[in-house]
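Once you've had a glance at the structure underneath, I'll fire off some questions.
Apart from one protein chain that is not included, each protein chain of the complex appears where it belongs.
Letters A, B and C mark the chains as written, and numbering starts fresh at 1 in each.
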Amino acid sequence: MRDHSVQPQATDLPPLHQCPMRVVYADTDAGGVVYHARYLDMAERARAEMMFALGLSEFIQSKPGEPSGNLLVVRRVEIDYLRPARLYDDLTVTSYVKKLGGSSFDLLQEISGHDQILVRINLVLVWIDGQFRPQRLPARLRQVLAARGV
Amino acid sequence: MRDHSVQPQATDLPPLHQCPMRVVYADTDAGGVVYHARYLDMAERARAEMMFALGLSEFIQSKPGEPSGNLLVVRRVEIDYLRPARLYDDLTVTSYVKKLGGSSFDLLQEISGHDQILVRINLVLVWIDGQFRPQRLPARLRQVLAARGV
Amino acid sequence: MRDHSVQPQATDLPPLHQCPMRVVYADTDAGGVVYHARYLDMAERARAEMMFALGLSEFIQSKPGEPSGNLLVVRRVEIDYLRPARLYDDLTVTSYVKKLGGSSFDLLQEISGHDQILVRINLVLVWIDGQFRPQRLPARLRQVLAARGV
Partner (left out) sequence: MRDHSVQPQATDLPPLHQCPMRVVYADTDAGGVVYHARYLDMAERARAEMMFALGLSEFIQSKPGEPSGNLLVVRRVEIDYLRPARLYDDLTVTSYVKKLGGSSFDLLQEISGHDQILVRINLVLVWIDGQFRPQRLPARLRQVLAARGV
């Protein structure tokens, strides 16, 4: 959260999307809690549902490897593990857009359960072409994200 | 499907449960399709939803390691890969009980998409105690499964 | 193991390859044991090491999606879970070729630890083209596998 000073608190932002997620054995580890890397899988699942719900699925649909196909990729992730989630917990992934750049945007995804935030994930997503070069965010993608209060 | 001769065809059985499942990147591999082991994760997720939907969640809730806690574990799996599933496919996992034994039961889980069966999973699930010894299936679990037409 | 009657016992076959594998948290679940689907990940990892060790890596290297590139894919899997593996267990995956067909071959992969077989995986691997059509196994692949005693 490099820009605390200039950005509103996450809790002041309207959420872009909320996604329910039940913890199953596949998500857990021998510590009896969710394996720390699986929260990133959950976050990706929640982003996919968000893009479909917001009518933005075309921006995650281009075939990998297509010369013309641009892709949204994760450039950077920060994860704070606050409290553990456990088997069969009913979680919610709440996604907020925090910053809109020229070819990238910052998302905050909070994973909560039992009325508490358990894990906080900040991501930088970049719009790239087939040679992994950043490209200007498509106007409609930018428009929908901007309308959500960034 | 070792008991073709004495069991009805899967398609003749009433399904126990149907569970929607969207394929995301986490499920796929560099072949552009769902990674073959991930179908087992999907099947576990679908079984968990099934147990909650049928009011049977108590039978998957016992804390691992509790001396008194019995568990339902997978003893055997057969998977037939008929057609590949791809990124963002909308899949359905349909679960059928095929056989009820003393301490175990057989499930068939079919994963379908685009109106076709893509993957067929047959599992033997066993009810064990903390020392991995088979125990008699609880009466209520047996009753609910039996009511589904086995 | 559909062909017990005509095939030698697995233990009579010379192993194609042995691969060490240490269990880490990523492999386990809240039951305190290896998650049942992760054994398939381990088996794939062991097959990759086997193909490199046998000088057969060219047959797993073709770029997915290349029109000319044939691929080795898993068509069918049977898994028997005999005993659980646990965190930090030192496992060995031993691979045997059980049957050589025209466009496919059968592998047995046994995952052992503490001098016991824990999981037995039987797979049918098929050599397919970009349209998922079976193709005749390449001569050199067949030759190397056949030299191992099938």
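The criterion applied here is as follows: contacts are C-beta pairs under 8 Å (C-beta built on N, C-alpha and C of every residue); 3 or more make two chains touch, one makes a residue touch a chain.
Predicted, not measured: the structure shown is a model, and the values here were computed from it.
*Asks:* Among A:23, A:51 or A:71, exactly one should touch the missing chain; which is it?
*Replies:* Result: among the candidates, A:71 touches the missing chain.
*Asks:* Tell me, which residues in chain B touch the chain that this view leaves out?
*Replies:* 25-26, 28-33, 35, 37, 65, 86-87
*Asks:* So that we can see where the missing chain sits, which residues of chain A does it touch?
*Replies:* 30-32, 36-38, 40-41, 44, 64-65, 71, 73-81, 83-84, 132
*Asks:* Need a quick check: the contact residues on chain C for the chain that isn't drawn.
*Replies:* 22, 24-26, 32, 41, 44-45, 48-49, 52, 57, 60-61, 64, 88
Keep in mind that, in the parts below, only the chains that are shown with their structure count from here on.
*Asks:* Could you work out how far the Cα centre of chain A sits from that of chain B, in whole Å?
*Replies:* Using C-alpha averages as centres, the distance is 30 Å.
*Asks:* State, to the nearest whole Å, the distance from the C-alpha centre of chain B to the C-alpha centre of chain C.
*Replies:* The computed centroid separation for chain B versus chain C comes out at 23 Å.
*Asks:* If I count partner chains per residue in chain B, which residues reach a count of at least 2?
*Replies:* 32, 41, 44, 64, in rising order.
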